[in-house]
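Removed: one protein chain of the complex. Kept in place: all other protein chains.
Each chain gets a letter, A, B and C, in the order it is written, and its residues are counted from 1.
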Amino acid sequence: MSQPTKPGAEKGPRLRDNLVKYFSFSAIVILVVGFTLARPNFLGVANLKTLLSDSAPLLIMATGMTLVLLLGSIDLSMGSVCSVANVLTVMIINELGPQLGPPALGAVVALLAAAAFGAVAGLLLGFVHVKLKVPSFIASLGFMSLWQSVAYLITAAPVSVAKVMWGGINWFKVTFGVVGLSLVLALAWVAVAYLFQSRTSFGKALYAIGGNERAARIAGTRVDQAKIVAFVLSGVCAAIGGYFLAAKLRSSAPTVGDPFTLLIVASVALGGTSLSGGRGGVLGTVVGAFTVSVIQNGMNFIKVDAYWQSIVFGFFVLAAVAISVDRSTRGLVVK
Amino acid sequence: MAAKQPTPMTIAEEFAAKVRRDGQRERVMRYAPMIVLLALVLIFTAARGAAFASFTNMVAILNQLAIPLLVALGLTFVIMIGGIDLSINGTVGMAAALVGVLVMNNRFPLNLGFLGVLLAVLGSVLVGLAVGLIHVYLKIPSFMVSFAFMYVCKGLGLLSYAGQPPKIIDPLLVALPKTYWLGIPFITWVAVAVLLVCIFIQEYTAFGRYIYAVGTDETILRAVGVSVNRVKVMVFTLAGLCFGIAGVLYGIRLGQGDVTAGNDLMFPAQAAVVVGGTSLSGGKGGVTNTIVGVLIMTVLANGLLLVGVNSYIKTGIEGLIILTAVALTVAHGAKVVSK
Amino acid sequence: MQESKVCFSAKGIVKHYGATHALKGVDLEVREGEIVGLVGENGAGKSTLLKIIIGAENPSSGQMTMEDQPYAPKNPMEANAAGVGMVFQEQSLIVNLSVGQNIFFGHERDFRRYGVINWPRMYKQAQRVLEEVDVGHINPRKKVSDLNFATRQMVEIAKVMNVTQRTDGRKCMILLDEPTSVLSEEETENLFVQMRKIAACGHAVVFVSHRLDEILEVTDRIYVYKDGASVGSLNTGDATEPLLYEMMVGRSTTSEYYKLERQVEPQDAVVLEAKGLGLSGVFKDVNFALRRGEVLGVCGVVGSGKEDVCEVLCGDQKPTAGALYIHGQKADFQSPAQALAAGVLMIPKERLVEGIVRTLSVEDNIAASNHRLVSKGPFVLAARVREQALRLIGRLRIKTRGPKELLMQLSGGNQQKVVFSRALASKCEILILNHPTRGVDVGAKEEFYGLIRDMMQEGKAVILLGDTLDECIGMSNRVLVMKDGRLSGAFDAPARGKPSQVDVVSAMM
Partner (left out) sequence: MKRIKVLLALVLALAMVGGGTLALAEELKDFTIDPAKIPQEKLDTVVSLAVSVRGLENPYIATIKVGMEMFAVYLDSIGQKYEMQVLDSGGDSNKEVDNMRQFAANAGGNALAYSDPNENAIAYSLAEAMAEAGGFIGTAWNKPADVGPADLTPNWVIHTSPDNVINGYNTAKALFDYMGGKGKIFVCEGMLGNTAAIDRAKGLDQALAEYPDITVAGRDTGNWATAEALTLVETWLGKDPDVGGVWCANDNMATGALQALEKAGLKGKVGVTGVDANTDIVEAVRDGFAVATVSSNGYLQGGYTLAICYAAWAGLIDVTTLPPEYREFATPALLITKENAAEYLSSVPEFDFSKPFACKAD
């Protein structure tokens, strides 16, 4: 939407802009310091281990969502794609794994299958969104319902990974010092996404489309292609998130991804990516995902009374976003 | 030219034909939600006959329509200004919990009667106001503010009775869900009244014009000296009011204060608003569209239940219908930008 | 003309944003019944001055009076109340509302009875307002989205006229910020008639345009601004285009404005050919060939189909008839991306809507159409992007704090320069320049012209939709004229022997 921008608001001193920018990361610092003061063992080895491995699934999914939000679109189906990948993973490990021999092999096949499903789900959503011009919010909402059904149809009841197959999923418990292997893998994935986002023409296209889709199209950007790729990647991220959850929980559940649907978006937004597209990136998402994890983790540390928990959580989220919201670029309309 | 056309069309004729075609397509798009609704009704009538088309079932649909309609009405205005409100589950739940606590009930001595009902609604209104103020003045996207308030409100609702839900024993409120007028339940009448108020606001007040304008281009309002911020805050407050009324009615319908009343209302409401034809980017659509959207969602849920579709695939079918309905209502073509 | 009473005056208006002085003490005096033109390059301070007058910005210092009253509006509402109204450069109509609702937007209170808006009364009133500006044929109940741009402009003027009308006999002042940029000749003429009518009633009109011919045609007096200060004011009768140009730029214009001496003869090789091209309901039977080293001008009124021809050429729309050949190969573009791959790129007309990505940096905007050229394998090389941006920023003298600055922080003219840079960077063989100099000041225009001549020497080919007819003829080797969706004329335009504007116009009308 075109605005007569106020020139006055645009020529402010640069130092302030930078301060505002870095201030946005202070939410997580304030939270960590606050929780540590309240409970010194918040930064103890045991909890660091927890914090630095449990956030991996959220981080991976949020990375995928970042790419979609950069377009100015949204993918609400990620949670249920995650569920389907989750039940698919455990089904393959349990049913196919024993025939394949070593548990690791079953796990690899399951990973491939889950990722392939994620890609197909993303492709379908991308196709419906791009070709039929259904807004991504509502298209992904439709697919959310659809994949929920599919997850139930694969296995209605939660299923544990059979004990004999635990060899294929025990990697989730591996830690290097306090850093879990799962987080290392997640960060590696983020690094790949970062390269993708900032060093390839696909990444440049994402930002251009998010900023002004029409202009990007006229400039010769492959808009449809970039959008579909972004949705495919978000689908794959959701599926890998589901795979990680299977390893983490040693089980599958057809509803496991549902609570993630909005939490992922919130993580990305907390990381400074604009919900209207064009600004932000996956590095911010790392901060955002950890902010969410720290809030959830810290809540259990300061022993908030049970009936107050969700109130306190809501206010923490509000405070974190109030601190971290990107006000450096002024004159933009906030929706 | 070898094959001679009898009369090659001139550009003007082509243009006229194109305008006609566009007009037809637009009409199809405009009426697509109604066509979908009609199709659903026909399918379910064919499948279940009397069970679906019976008077009792119509009343049941009207009864079930009331609360989703109220919620969707509030959401419609928010979506029209290009915002979004995720707090629904919380605000509705909170109002449903508070009404149980504040009126004559079996757990708490408070017996505020009608005042209690008002206070319960007021709680949600205040939350809507808070969402609006924080969104506007701290410049936080409405998505995030309402996301946070979903938790806050859920918590407040839970806290209000802490444990066993209070059973409403106020005789008037107990009687309300069983009260019918012209064969239509009281709760539905309330929803209809709110609907009329919303139509009035949209069509006959300056505020209604401003809602369209904010969704189209905020700078225009600034140019004529209308406070965009005030319009936005009012929209969120109005939404809070709708959610509050929905929550209170839900509590009364359930006969107890129950914070879970709001669960799973949010996404269907979003779907209903969009399926009805209100554009997510703002400025387009309106209350009347929402009525059709809510009808589609309600009839669909009711019909699938009567047909006895396996619950596992029910949500999937709902998803497909949403996709189909929206695909019919949106503009197509290479130049169309959809987010 | 006898001296009439002063309607509005501004003295010593200063405005600074931080360290930048946008206005360094400008004066403006407008008399009742006078049409005053403001001219100046981009960044000369015209827009800032208008924003201060309308109350969208506050001056850092300086005084204004309106009809003998001290005047210091805090917002456009107050300005309207004092009798000052403005037609904005970007249109300010709400497309989903009807014409009538737009005209009275913000003034619904006047039609309220018992809290309810009396729609019939409002529409009746709207009809009257529209009739006052001679566009009574517009149905006030029609949605604005169903109107074309020119009609919307008239609605806009009607709206402004309505809010500034005074009942106490005092006069009002209308500000028009480049209102003609979306209008056809005919509509521009109607606008001028309206302006004169308003002035004849004793009201004041301030008119801003980059088209000096329009300024000379319609105004009574002209203020010239340069670098945030007034260079002088003169009666239109005393002004000529070269004189104004000299005052604005500080040096004189000559016939080398369009760098005619550097116009080259096109080579024989045809790079792009349209055969029987048509788009249902828009244009038909369009045939032409574009040669290497040729600037092919396309003229026509708004609605003649020339814009749509461009959109078809650059792959944005698919033709419904005929075919397009690039280097003799049939091209079937599905999207602008495919056209780009074949070496065809368009500079769009609507800068904000189609031209720039406001949230991206200058360097990324410049590199938007040539990722492949700055990439190695799958990776875009940041250093090359930077280097390319710095080169073009220097060459086009883009005023920016650096290649990393976001485009939204640049002024309109500089944004247009970035768009032009993008075309240069794309290294495309065939460029479709749709109003490339729109909203750009005279100095920059000259640079653009030089760059286009350079490209021709490099053997590229350009299809040009000029911002003015003069520009189109001056720059082109050949001029095609479109009328009602068909080619209605073609003129050769060699450096010596340009066709006269009259001839071209007669083919347009």
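Rule of thumb we're sticking to: a residue touches a chain if its C-beta (ideal position, glycine included) is under 8 Å from a C-beta of that chain, and two chains touch if they have at least 3 such contacts.
Note that the structure is a prediction, hence the values are computed from the model and not measured.
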Shown chains touched by the chain that is not drawn here: A, B
Full-complex contact with the absent chain, from B:254, B:294 or B:323: B:254
From B:36, B:158, B:173 or B:214, residue that would touch the chain that is not displayed: B:158
Touching residues (missing chain, whole complex) on subunit A: 39, 41-42, 44, 46-47, 49-50, 54, 57, 152, 156-160, 162-163, 245, 248-256, 258-260, 296-297, 300-301, 303-307, 309-310
In subunit B, positions touching the absent partner: 48, 50-52, 54, 56-57, 59-60, 63-64, 158, 162-165, 167, 177-178, 250, 253-256, 258-261, 263-264, 301-302, 305-306, 308, 311-312, 314
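Here, only the chains that are shown with their structure count from here on.
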Farthest chain (mean CA position) relative to subunit B: C
Contact-richer chain pair (by C-beta pairs counted) among A-C and B-C: A-C
Chain centre separation (subunit A, subunit B; CA means) in Å: 28
Euclidean distance of C-alpha centroids - subunit B vs subunit C, Å: 42
Residues of subunit C engaged with two or more neighbouring chains: 56, 88, 316, 335
Residues of subunit B engaged with two or more neighbouring chains: 216-217, 219, 335
Subunit A to subunit C touching residues, read off their complex: 2, 4-8, 10-14, 195, 199-201, 203-205, 207-208, 210-212, 214-225, 274, 278-279, 329, 331-332
Subunit A-touching residues of subunit C, taken from the complex the two chains share: 17-18, 20, 22, 48, 51, 56-57, 88-90, 314, 316, 335-337, 339-341, 345-346, 348, 352-360, 364, 367-369, 371-372, 375, 378-380, 382, 401, 406, 408-409, 411, 422, 426
Touch list for subunit C against partner subunit B, complex: 56, 75-78, 80, 88, 92-97, 101, 105-109, 112, 115-117, 119, 163, 280-284, 305, 316-318, 334-335, 484-486
